[in-house]
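The other protein chains are all here in position, but one chain of the complex has been omitted.
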Amino acid sequence: MEIVLAIVVGILYTAGVYLMLRRSILKFIIGLIFMSNATNLLVFLSAGLVSGSPVFVDGEKINAEVMADPLPQALVLTAIVIGLGIVVFTLALKYKFFELTGTDDLDQLKKTDN
Amino acid sequence: MKIIKRIYYTLEFIGFYLFNLVKANVYIAWDILTPKIHMKPAFMEIPVRLETDFGLLLFSNLLSMTPGTISMDISEDKKIVRVHVLYYKTDEIMLNEFYKMQEKIKRITS
Amino acid sequence: MNSVILQLAAKYLKWLFIVFAVLALIRGHNSPGGGFIGGLMAGLAIVYNGFAYDTFRIKERLQNFPEWLIAGGLFVIVLSFFPSLLLGETIMSGVWLKISLPLVGELKLGSPLLFDIGVFFTVIGVTLMFIFSLTQKR
Amino acid sequence: MITLVALPILIPFVLIIGMLVCRSDKLARWLGPVASGLLLLLTVVLFVFVQKHGVLAIQMGGWEAPFGITLVVDYLSALMLVVSAIILFVIAVYALNFLPDSININRFFIFFFGLAMGMNGAFVTGDVFNLFVWFEVMLMSSFVLITMGRSKDQLEGGIKYLALNLVGSLLFLAGVGLLYGKTGTLNMAHLAEILKNDDQAILMNTSAVLFFIAFGIKAAVFPLYFWLPASYHTPNITISSLFAGLLTKVGVYTFIRFFTLFFVHDPQFWHQILLVVAGFTMVAGGLAAAAHYETRRILSYHIISQIGYMIMGLGIFTPLAIAGAIFFTLHNMIAKTNTFLVSGMINKARGTFELKEIGGLFKESPLTAILFMIPAFALAGVPPISGFFAKFILIKAGIENGNYVITAVAIFTAMLTLYSMIKIWNEAFLKKQPGNGNPGRSYSFSFAEYFPSVLLGIVSILMGIFAMYVFGYTMEAANQLINPDLYIETVLKGIKL
Amino acid sequence: MEYNISIVVLIITFSFLLAALVLAFVRLLRGPSVNDRIAAMDVIAVIVMAFILTYSIMVNKAIYLDLPVIISLISFIGTVAVSTYLKHRYG
Amino acid sequence: MDNVIISIFLLAGSFFILIASIGLIRLKDLYSRLHAATKAPSFGIFLMLIGVSIFFNTPMVYIKSLFVIFFIYLTAPLAAHAIIKSFQEKDKDDSEKKITEL
Partner (left out) sequence: MQYILLLFLISSLAIFILPGWLKKQKALVLSAVQVVAFVYFAARIPEITTAEAKYIFLEWIPALGLNFEFLLDGLTMVFALLVTGIGALIFLYAKAYMKSYEGTDKFYLYLMLFSAAMLGLVLSANLIQLFIFWELTSFLSYFLISFFHEKESARKAAFQSLYITGFGGLAMLAGIILLGSVVDSYSLQDWINGAESIRQSNFYLPGLLLILLGVFTKSAQFPFHFWLPGAMQAPAPVSSYLHSATMVKAGVFLLARLSPVLGGTNEWIYIISLIGVITMLTGSYFAITQTDLKGILAYTTINALGVLVLLLGINTSESIKAAMLFLFIHAFYKATLFMVAGLIEKKTGTRELSKLGGLVKYMPFTFVIALLALLSMAGLPPLLGFLGKELIYEAKVQSPGIASLVLILGVTSNVFMVAVSLFFARKVFLGKPNTFGKTPNEKGAAFLIGPGILVLLSLVLGLFPGNLGTAVIKPALGVVSSEMIDVKLKLWHGFNQVLFLSLLTVFLGVVLYWAMLKKKKLLETWRKVNSVIFSIELDEVFAWVMNKFVQVAQFKTKIVQHGYHRYYILTIFVFTSLLLWFQVFVIRSWEFDLSFSLNPFYISGLAVVILGAAITSAVSRSRIVTIISMGVAGYGISLIFMYYSAIDLAITQILVETLTLVMFMAILQKLPRFAVLSSKRTRLRDFFIALSFGSVMTILAIKAVNVNLNPTISDFFVENSYNKAFGENVVNVILVDFRALDTLGEVTVLTIAATGVFLLLKTKNKKL
């Protein structure tokens, strides 16, 4: 199963990178979200997968069954929330930029380079 | 006494709601699964006879979940509900039905 | 959207959301939920409210409300460090208080919960600030 | 006492809250510098402790390593903390006079301390994922700072800055995930211990690539540096200065940390590629600096060029070379910030950063000239200011280790540096103010305006004159990095204080 | 939890849901109006809930029910948001 | 016996959800699609929740199920309403293409 999910990761990365290479800033942001999702999934996946056993311990009882690895879950959760902050800021930035310049075309953004 | 009555009406309303629910869904399932689709859509405006906001909400809600109607909008003054009707018969028949619903709601919300 | 139906619903939904958000927060240590989830839910409730009225009314009444929420949340987080400091333990160590209550049973209150509460308020504030900024009339 | 280790993170955090609540500019103007001064004091105390104990570590929340998050301060961290605290302090003072009215100073300090928090966190954390979090804190603060003026240029620069850095962040996160997947741990010391004894450690290389790219973007090495020249010159000079000294150096720090502590299993590949990248970085940055006539652009490209030296030290990978890289980093943080500060003063005096429109400053304000000269000479490697020793150590290390090509490139780049510095000096200071005798907006600076630059200048000179101590510390740091046993032991087994 | 739901039932349920998902997705892709797409998205949210319910039975863990509670609460907010945007009809 | 009941509820529920999706595809205009998309999925979830409640048979599950049903029945009409309202204010003009193509 991991292979299928690894492929999903690849697909998400592909979509993300492809979108990031577009000229529209909006598409760039969407690409960013895809890539962010891909990365989260990758982190989640690479520790190995266990289905159907959420990591809730039942009081002091020793748990016999194999539990999923809780650590990547916590990491990804953190990453998702951080990603939210970043995405919204990026959106706001894009919004403000568009308001000022009226362009969404990344190729128009050449003023600060030369 | 009033409370018991209220509880009774509420239970009755729930039953009514559930019945309509099942009816609505069976109807839709049937219509969708059979090759021919028997729909006769129309827009209608229903005068509101309810006083409370909660009642109004319940009514518009009920309309959407029961067979053939979806509430589209409530006028600003909360006097008219506009609905989309899927199986239109006549204004009279339909309005009657709607008033009946409103009565039931009124009994539990006023 | 400025729709009567949505506004009618918002009246009740808002509180429902908040109740559930608080539930998610306080149950979070033992079942799904926690400060983030609770905070996001509460934030979304207010967001919905804004959409229903097509304006974000709260903003007009309490201009700096989100900011106070954030600052308050962060402050609670800082507060949660003090028990461990006062007891001379490593900073951010969990300090727990067990209270036996009738009916409810044993209740465990700890600094990590305080921490989570801080997160909760911060996240609400952040969500509000986001949406208020993005939707303000320009 | 050990709580001290956590304070570089927690104090800025508290200050962020304070600044959020603080609505009075007056209070902020007072609180910002004083708090940064205290932070500096704290880092110095930490450094003294490190001198006493070698490595300090705290297990946050009392959860023993490798399970909880460990904060570690060794020589390298302590040095970085102290030097960056100096810069923070200086910028806090500088901001009082050089921040434009359009930027609210109490808001500025929110992000300023956010940056401080993220950076300090990155320096002290001993946990890979935690490092990611601090990077994000730092990055987010810098995003806001760079766009604070809300001008078109700033927003454009901000978008580029943000876009490329976010790619870096995501690759970083992916690297952390893969690392955890393969080793089952996040603690750096634990990672080092696992990989030390594992003959399969070579499998880490793919994760290392991701870190390499991520840090490469942060540190602005070739060919990943594009965001820097596109953005560093856009914000207010206070903010540019803040970035110039600090941001890329955090990338360098993590480079050094990761590639000495646990990515040490494939030296042939990594050291080669580090050297190649270092060489291209030096030359590309140096050439571009030569091509420009706007002070901030020159200085921005110059940052890149100098990053190359730091990476070169890591690539040579002898204790001396790493000491050189660290020395270079410390020196560069101070001197580079100072050049930006002075260029801000030039701008204040003349209203422009364009060299072609400036002149006559030597005559008009000799003190400003000296203030520029010190960091410029430091960067150009004029003895006995700090930069000479940094370059000397690196060249010595390069030659003694037989890395002739990179050494030659380094020497060539030194000439490029000299060229850029002389260009600014010639144009802004020596030549007559262009235009028919119009001296522009003449401006005499107050003590408070001079102070930041003076302080940094003194630090640069002291770093040169007392190079024996600085070198001693960096050598100590390098030895700790090359033989990380003490680090590992302290983190995993704790220390008694 | 002495019940043991036949795997066949679960598979059929899953198949129904998957088919529903695909169909809804097709509508989402085809439009033609944005409103159709939103409607499809709304249905997809319900399908997700249904998935979770079925799955909770399959693995016999009631804890999964927390998810539908939250999805049911918030999924429509997206719908309202998108609709609001459409109403403004900005290009 | 309970097994069978649960199974029936599950199947029926997912069936109604499938109906909704088929309706989305088959029906010709937005209004009729919305009729399908509002009523059937909610009902499907309703049925499935009954099955789930019986299956787990704990108070907590009952409470949660009730909440889910309550929420869905509260929000589904709102969503439908929002969609329709926004559709109508566009004067039934399918201007998606006009909006997005350049």
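List of remarks:
Here the chain labels run A, B, C, D, E and F in written order, and each chain numbers its own residues starting at 1.
By our rule, a contact is a pair of C-beta atoms (placed from the backbone, for glycine too) under 8 Å apart; a residue touches a chain by one contact, two chains touch by 3 or more.
Since the structure is predicted, the reported quantities are computational estimates derived from the model, not experimental observations.
Among the residues D:A35, D:I105, D:I213 or D:I406, only D:I213 touches the chain that is left out of the figure.
In the full complex, the hidden chain is touched by chain D at residues 9, 13, 16, 20, 60-61, 63, 66-69, 71, 104, 107, 110-111, 114, 117-118, 121, 125, 129-130, 133-134, 136-137, 140-141, 143-144, 147-148, 150, 159-160, 163-164, 167, 171, 174, 177-178, 180-187, 190, 194-195, 198, 200-203, 205-207, 209-210, 212-213, 217, 223-224, 226-227, 229-230, 273, 284, 287-288, 290-292, 301, 360, 362-363, 366, 377, 382-384, 388-389, 392-393, 395-396, 399-400, 407-408, 411, 414-415, 418-419, 422, 426, 429-432, 467-468, 471-472, 475. Although one chain is not drawn, its touching partners on chain C can still be listed: residues 28-37, 40-41, 43-44, 47, 51, 64, 66-67, 70, 73-74, 77, 92, 94, 96, 108, 110, 112-113, 115-116, 118-119, 122-123, 125-127, 129-136, 138.
Think of the hidden chain as still there; on chain E it touches residues 14, 17-18, 21-22, 25, 28-29, 31, 34, 37-38, 41, 44-45, 48, 51-52, 55, 63-64, 66-67, 70-71, 74-75, 77-78, 81-82, 84-86, 88, 90-91.
Methods note: only the chains that are shown with their structure count from here on.
Distance from each chain's C-alpha mean to the overall C-alpha mean is smallest for A.
Averaging Cα coordinates per chain places chain B and chain C 37 Å apart. Rounded to whole angstrom, the centroid-to-centroid distance between chain E and chain F, based on C-alpha atoms, equals 8 Å.
For chain A, the set of residues touching two or more other chains reads 54, 56, 85. Residue positions 1, 3, 5-6, 9, 12, 16, 31-32 of chain C each touch two or more of the other chains.
The touching residues of chain B, counted against chain F in their complex, run 21-22, 24-25, 28-29, 32-33, 37, 39, 41, 60-61, 63-65, 68, 70-73, 84, 86. Residues 63, 66-67, 69-70, 73-74, 77, 80-81, 83-84, 87 of chain E are the ones touching chain C in the complex.
Chain contact summary for the complex, chain C toward chain B: residues 3-5, 8-9, 11-12.
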